[in-house]
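Only a single protein chain was left out; the remaining protein chains are all shown in position.
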Amino acid sequence: MSSTDTTDSSPQRTARLLVRCSDKPGIVATISNFLYNHGANITALDQHSTDPTGGTFFMRLEFQLPHAELPPSVFDRSFKRAVADRYDMDWRISYPADLKKVALLVSKYDHALLELLWRWSRDELPAEVTCVISNHPDLRESVERFDVPYHHVPVEKGRKAEAEAKMLEILKEQADLIVLARYMQILTGDFVERYTNRIINIHHSFLPAFVGAGPYRQAATRGVKRIGATAHYVTEELDGGPIIEQDVIRVTHRDSVRDLKERGGSIERDVLARAVKWHLEDRIIVHQGTTVVFA
Amino acid sequence: MSSTDTTDSSPQRTARLLVRCSDKPGIVATISNFLYNHGANITALDQHSTDPTGGTFFMRLEFQLPHAELPPSVFDRSFKRAVADRYDMDWRISYPADLKKVALLVSKYDHALLELLWRWSRDELPAEVTCVISNHPDLRESVERFDVPYHHVPVEKGRKAEAEAKMLEILKEQADLIVLARYMQILTGDFVERYTNRIINIHHSFLPAFVGAGPYRQAATRGVKRIGATAHYVTEELDGGPIIEQDVIRVTHRDSVRDLKERGGSIERDVLARAVKWHLEDRIIVHQGTTVVFA
Amino acid sequence: MSSTDTTDSSPQRTARLLVRCSDKPGIVATISNFLYNHGANITALDQHSTDPTGGTFFMRLEFQLPHAELPPSVFDRSFKRAVADRYDMDWRISYPADLKKVALLVSKYDHALLELLWRWSRDELPAEVTCVISNHPDLRESVERFDVPYHHVPVEKGRKAEAEAKMLEILKEQADLIVLARYMQILTGDFVERYTNRIINIHHSFLPAFVGAGPYRQAATRGVKRIGATAHYVTEELDGGPIIEQDVIRVTHRDSVRDLKERGGSIERDVLARAVKWHLEDRIIVHQGTTVVFA
Partner (left out) sequence: MSSTDTTDSSPQRTARLLVRCSDKPGIVATISNFLYNHGANITALDQHSTDPTGGTFFMRLEFQLPHAELPPSVFDRSFKRAVADRYDMDWRISYPADLKKVALLVSKYDHALLELLWRWSRDELPAEVTCVISNHPDLRESVERFDVPYHHVPVEKGRKAEAEAKMLEILKEQADLIVLARYMQILTGDFVERYTNRIINIHHSFLPAFVGAGPYRQAATRGVKRIGATAHYVTEELDGGPIIEQDVIRVTHRDSVRDLKERGGSIERDVLARAVKWHLEDRIIVHQGTTVVFA
């Protein structure tokens, strides 16, 4: 989870490659030769195969590219032709120097939102936070202190389509990633489809337990001895998307629902911050409703 | 979680009191006066109220009783008349020197069973293990090494009633507690009813997630990032009884279902051993489908 | 860890009693009778004995006192005469409605400080934060946003006595508790003595490992696989005071010292917030260099 590899102070350009394809002999050799021939030095490499024979192959590479060599677009096209097409890869090359644009959505609870803004302001989240959108006006002041624009987009009963249209207008070219930092409205399938695997939500339970509303109350009623939080990509199925990260803490019969909320809030903040950071560092590949996380 | 208080080397007799009743002023004073007047010294006390006013009151007391004073049965009757009836209490007095009789049920997986037998042989579980019953013959040798009788009671298709009748015969006066240490048969409501809040099961998931069969496979399919185990009292509802203890460990995309089983086995053993120990030490009160655990 | 018991909306007054004394029969009866006779209703009770016979006895009680009954000072005097003197108790009665005054000391790192201020602003820490004192001017703006006065008291080389005198002047009647939220100056014995068991420090290691400066660097050099944080009361011995709370997280060879700082910061915040909350809720008794925490 080294942060050192995201600096870019040399005449080198840091790049990252994410790959998914059918597993075949020679993939690593082909990719590493391509990089070597382009003067790139691999500084981090993770790989996973679902099966030693005939499975799916996943890889994350981080490498230093001489600035002089090639403009990114040319390098990418060259990789496509020489490597990706040959193995029929799902792939993506990204450059940490091009910060991802992040939009944060929130309702009234500020803890998850502020955690992200804090970490971002301390350079712990490599991103450009472009805006906060909320269906309530309450958190404007807290957000504007961070010099981030705050958009109040109320969602009136029966007029969700309108609200989402307005949000999409704001988000246009402003969001490589959308984070639902306790945004309590359900997004429509139309909206979600535009940002496949690019909307992260924090759910305040250890999924798949306690889907839906009031998970802390559900947890108290069931009498669980640990409560948790789950960060996941949003899909059309409520709280059913690919899980990125989860954590739990011990609770006891002494904890009221109010205690669970307070103590769980701390886990929500940590879990969401980790998930967002991993996304920003290109560490996540979605596959068949689950995630491969090269953390 | 002190073990020291279970020793009984002095001319004192250790006793424990568990109480549940409607909360009212004066309960603690009444109980502690009663004990003081009978020469008892309180060595541990835990209390819980669901609400400061009008809730339910729970208490666990551990105390030293002079041997000379009164025979247990007289002391118990005296407590009933002077205290319990007055506050309409659910209550129980137990004496650690009278070891609880424990029967273990198992199918083929031996890890949970051996963990319990091994801790018991090291004096870490204050109990008399009276027998092991299994629907398979496989583990006889492993069990008999601990000088514990092994009963093979096969459960043939459509003849569960017969098998349970045979088991009840074996268990008669041999079981204050039944532990399902990976016993893979579902017990009938009739059977369960005879041992209300006295059958502990270990389920290999973080309940209420992944109820039923194949929880590790379910976990792999859903792509959770932690797997867990849950010890609970058995009720008629499958995997729905009051939860006693839970724990989880981190897993990743690298863990195959076989890995989950191996790694989860370690958590199952720990969680079950803790739950059984707490039961044996009279630390658990069941209330409205949940547990108060004075651990 | 219920928060419900700290509310005080009824015509009742919530009070808390902390007791330490030599263990003897009859203590619980004496205390509970006293409370019952004064119309008090016990809502929470925790007790601990270091030994069933001849040890030290600790107790925390929370109770509701009818407002009409007695003014606090009279009640306290009455308790002293009728109970405390008889058993030669170290004791303290406190009233949650009288918020404890808290002063926060900080240097340049803001994460622990902001965590406390933020939880306090959300009513998660029952206190009156009276001021922040820092040996640096940097965090003034962040603090003043919370409407808390910020005092810059530089500590110049060889002139620590002067600086501490100035701080004591500011703290006069403003601090029932002092929290060192990453305050990087060592306080003199003189200063510490004035606030015995009332200064909480957060040390960024799992004590007693890595005492002193640069614990994250020490941890990386030693190659530990978990890093932690420790909240403790400050004594004259550097990082040697009674430990209140500790926690750890897994780290790997991939984590640079910078990563350890970032990831450890999250643990520091949680551990410190828990310790401060427990102190404010009168849950901690110091005994022979360690703490009894009735959490």
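Letters A, B and C mark the chains in the order given here, with residues in each chain numbered from 1 onward.
In the analysis below, a contact is a pair of C-beta atoms (placed from the backbone, for glycine too) under 8 Å apart; a residue touches a chain by one contact, two chains touch by 3 or more.
Just so it is clear, the model here is predicted, and its values are computed rather than measured.
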Among the chains presented, those that the missing one touches: A, B, C
Which of C:64, C:135, C:266 or C:291 contacts the chain that the document leaves out: C:291
Touching residues (missing chain, whole complex) on subunit A: 4-5, 10, 25-29, 32-33, 35-36, 39-49, 51-53, 64, 250
Residues belonging to subunit B that touch the chain removed from view: 1-4, 111, 114, 118, 122, 124, 145, 252, 254-256, 258-259, 262-263, 266, 270, 273
Subunit C residues touching the omitted chain (full complex): 48, 206-210, 221-226, 228, 242-248, 252-254, 289-293
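Everything below uses one rule, namely that only the chains that are shown with their structure count from here on.
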Of all other chains, the one whose Cα centre sits farthest from subunit B: A
Where subunit A and subunit C are represented by their mean Cα positions, the distance between them in whole Å: 37
Subunit A-subunit B separation of Cα centroids, rounded to whole Å: 42
Subunit B residues counted as touching two or more neighbouring chains: 48
